[in-house]
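Missing here: one protein chain of the complex. Every other protein chain is in place.
After this line comes chain A, so read on.
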Amino acid sequence: MSQERNAGIEVEGLVREFKNGPRAVDGIHLRVAPGEIYGFLGPNGAGKSTTVLMLTTLLPPTDGTARVAGHDIRREGAAVRASIGAALQEAALDPLLTGRDHMRLQTTLQGIAKGDRRRRGDELLERVGLTDAADRKVGGYSGGMKRRLDLALALVHSPRVLFLDEPTTGLDPSSRADLWDEVARLAREDGTTVFLTTQYLEEADVLADRVGIIDQGKIAAEGTPESLKAEIGRPSVEATPVDRAERDAIADVLSRFGSTVPAPPGAAAVRLESGENLAEVVRALDAADLKIADLQLHQPSLDDVFLAKTGRKLDVSAAEEPASV
């Protein structure tokens, strides 16, 4: 088996049923290529965390199987665990230990050689920007700091596959962006395969090479964010006139480029026909001597994809999924 194949994820008909409950995961199939960032997108309760628990060997599947880093999750649990790093939902940290204490414990338990433990710990703490906070108790860390420490701990043994279960839930935009940068760097520079669950469309869009949309335990759609959005349709263009009285005239011009779609009051919008582009729209508006206060091109979003594939909007306030082991 090649090294390439060894660093990926192959899932075959994975099922997990909980007692007296529905199928949390209902026969999913997926492939994640080595070095790829795979975004597993879905609302709470869709089966994302349950899938991660099975792929990390923390929860046995009811049926089906998977190979992670070339090892069967049912029969080669120890080999799977040796190849993966995981930052699971809610950073699992001890509030009474410092960041450095966590590093010391993790490097020892991961079997890092005695002479390298301190160096590796310091290196990772620096990489996630926690050097100054390393000797403070984790109980006093912010949510973003906890998440970054959690990520650093998952990287102690340089895993080939990294599982991140909703790594940015509850983080402020700045902390979220920092974490995205680090995850992207891991895949780009270290060639780490990343399996990332998220309920944030933007996160999947920005970070993932490919996205799997899971809903009620089944994969509803899979592909690159661009291909999924392309399936939904073409972009729309929305124009707001300087003079509101010119709104109808603008709508007339726009209608030459595509079919009218709903727009905010005072603005007009159309879904562009294939082959039309924004430059041509601008030229036409200019030729008609219409003054435009605002002109926007809207690409179809993953939100549109989710709506089209599942028949509803992504609701992040839905009930929590069963994630206990």
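As a working rule, a contact is a pair of C-beta atoms (placed from the backbone, for glycine too) under 8 Å apart; a residue touches a chain by one contact, two chains touch by 3 or more; residues count from 1.
Throughout what follows, contacts and distances are computed from a predicted model.
Missing chain, UniProt name from the options "Transport permease protein", "assimilatory sulfite reductase (ferredoxin)", "FeMo cofactor biosynthesis protein NifB" or "Monovalent cation/H+ antiporter subunit A": "Transport permease protein". Annotation: of A:82, A:249 or A:282, A:82 touches the absent chain (contact as defined above).
In the complete complex, the residue from A:153, A:250 or A:268 that touches the missing chain is A:153.
Of the listed positions A:108, A:142, A:224 or A:277, the one in contact with the omitted chain in the full complex is A:108. Contact with the omitted chain, checked across A:15, A:97, A:206 or A:261, is made by A:97. Residues of chain A that touch the chain left out of view are 56-60, 77-78, 81-82, 84, 86, 88-90, 92-94, 96-97, 101, 104-106, 108-111, 137, 153, 325.
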